[in-house]
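What follows is a single structure, written as structure tokens, with notes after it.
What follows is part of the complex, with its chains left where they were.
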Amino acid sequence: MTVKQVKVAYPLVLINYKTYLESLGNRGLLLAKTVERISKEYGVCMVVAPQFVDIPRIASEVSIPVFSQHLDPEPAGSHTGHISPESIKEAGACGTLLNHSERRLRADIIEDSIKRSRELGLLTCVCANTSLIGKALSILNPDMVAIEPPELIGSGISVSKAKPEVIRSSVEMIKSVSSTTHVLCGAGITDGMDVLRAIELGSEGVLVASGVVKAKDPEKILKDFAIALNQ
Amino acid sequence: MTVKQVKVAYPLVLINYKTYLESLGNRGLLLAKTVERISKEYGVCMVVAPQFVDIPRIASEVSIPVFSQHLDPEPAGSHTGHISPESIKEAGACGTLLNHSERRLRADIIEDSIKRSRELGLLTCVCANTSLIGKALSILNPDMVAIEPPELIGSGISVSKAKPEVIRSSVEMIKSVSSTTHVLCGAGITDGMDVLRAIELGSEGVLVASGVVKAKDPEKILKDFAIALNQ
Amino acid sequence: MTVKQVKVAYPLVLINYKTYLESLGNRGLLLAKTVERISKEYGVCMVVAPQFVDIPRIASEVSIPVFSQHLDPEPAGSHTGHISPESIKEAGACGTLLNHSERRLRADIIEDSIKRSRELGLLTCVCANTSLIGKALSILNPDMVAIEPPELIGSGISVSKAKPEVIRSSVEMIKSVSSTTHVLCGAGITDGMDVLRAIELGSEGVLVASGVVKAKDPEKILKDFAIALNQ
């Protein structure tokens, strides 16, 4: 499979498909094509994280960075049912989410997963529920740490409106120990104003899921995000 | 994605690709095509269980039943990093392994996974390390129960040679409570004689992994299996 | 530690202390003494399952059967932080709960835990959320299976009132494959009428937690239960 090289740039919007039916199979591919069009039109970086089985087609048909939603760090071999990093890479993904609130991981597994990803040239975005755990996990050298207060996920109340101090303190705390880590935030992001505020507070990108995937008009939302990223 | 209808028939050979590099991506597709050719030539049922990202291509390009190695039973929605049954189905798989010794599950999760699979028309093959647990899990109405003594997995010493009584008692115990469950066995299967013995002992199929995937000449082994299935 | 021999008899009431503060330490000991008094006065079997650290004192100072709330099946040795079956036995418990809805277990771990408990002479009461999983787990030869619809736990709406058919079908299904398994039920039990109904429906005992531990007058409730058990 020849995968076109696509680069991640900051600030970015990362769209997590979760296991929503609205973003499965063909519908997920169509959404990725919309993301690609807007990403190019506005010159901003937008990443999609589809379900595992949908990575190969999206990665080969769409020129935007594709992330996995998770991976398991065990070496290739006798590990039935695991998400091998090699399979993610081979499928055309350029990175992965790790430790999402819906898929929390052991601390040592996070370390191993980051190491394995790095060896294969996969970027890592480690999720964290608090500034403190975000700071701790940034020590493990992921490329990005995404702060998501779990109580706001899917709430429609954005972290940038409801908890601006969480974003500000996360950026400060994480940069104090790991200046090269990119700090994202997420939870409840639904419009460009949420994105704009997040960036103004020091974040280098946002994680969004239902806000795009379940939107009546995802294209409109994505344009709104793109305009915010450009300001 | 138009998926050709492929039927599972007994006795069968189920080839578990695990996370071996030898069966990832193109190499896994080639192996599946070899399996397809032999399956047709000998008129026997052979199933492959590739890594998740490889299911769509194999299911669309090869006319043999494709299984997932695992799935998570949660409903479609906010479940980042889960293997949704819908994604497996949409990708073209017709069934799934569950509770493999390398991916053991909680009892209640096995029940939920079987229910969810059935609702979507996915077959289930539940693995078990002992006859007793195989009997217990057959109560949950999976389509198949596969008995695999863990100490023999990958050993090259076949369960049918080393523990024939385990196969015999498993068949008897499982059929006594669930006459419609198909009993498979696995672990250490490397040649046609192993398969033949397993069938003679009452098994309706075998699970094999490294014995095929890491074989110097997988085609030769598969033919050997096919001849055994036809006896 | 000399532990007085205490026998379990059916029907019984098993009082799960969970991690409630109301049943920790001295308060848990006092509750156990109340249970003992009523158990003797009415000649009925009542069992308590305190937190781990409280097992030794209750088992040595009170003459009723004491259960653990959980145990881990690994052999004695390098297993830091595990609840060893030997420690439970040595502490004076005569049995253990397993697979409670708040501490679900892998199917193979349940099998191992039952085996290890039996070897040490510890009784096992395996919890199950559905009749079907209760039937499946009864195959593993626990002494008791307790059916508890999770949605009713702590609800104050008793399983015997809200889901009598669950109790009836559980008893029938479990006895059909394992005639020696004692079938208990639980969830929402708060008065003698709940207990009476449960017994009339074929259950051989009830699991209760907040209904006793958080009652304003536990003694009154326990007497009510005892009278029901005697009818």
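Letters A, B and C name the chains as they come in the text, with residue numbers starting at 1 for each one.
In this section, a residue touches a chain if its C-beta (ideal position, glycine included) is under 8 Å from a C-beta of that chain, and two chains touch if they have at least 3 such contacts.
Quick caveat: nothing in here was measured; it's all calculated off a predicted structure.
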item: Assembly size in copies, with 3 chains present; value: 4
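Operating definition for what follows: only the chains that are shown with their structure count from here on.
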item: Graph class of chain-chain contacts, one of line, ring, star, complete, other; value: line
item: Interchain centroid distance [CA atoms averaged], subunit B/subunit C, Å; value: 38
item: Whole-Å separation of chain centres (CA-atom averages), subunit A against subunit C; value: 45
item: Residue list for subunit A, restricted to those that touch at least two other chains; value: none
item: Residue ranges of subunit B in contact with subunit C within the complex; value: 99, 104-111, 128-130, 132-133, 135-137, 139-141, 177
item: Contact set on subunit B toward subunit A in their complex; value: 1, 16, 18-21, 24-26, 51-57, 69-70, 74, 76-84, 86-88, 90-91, 97, 100-103, 153-154, 209-210
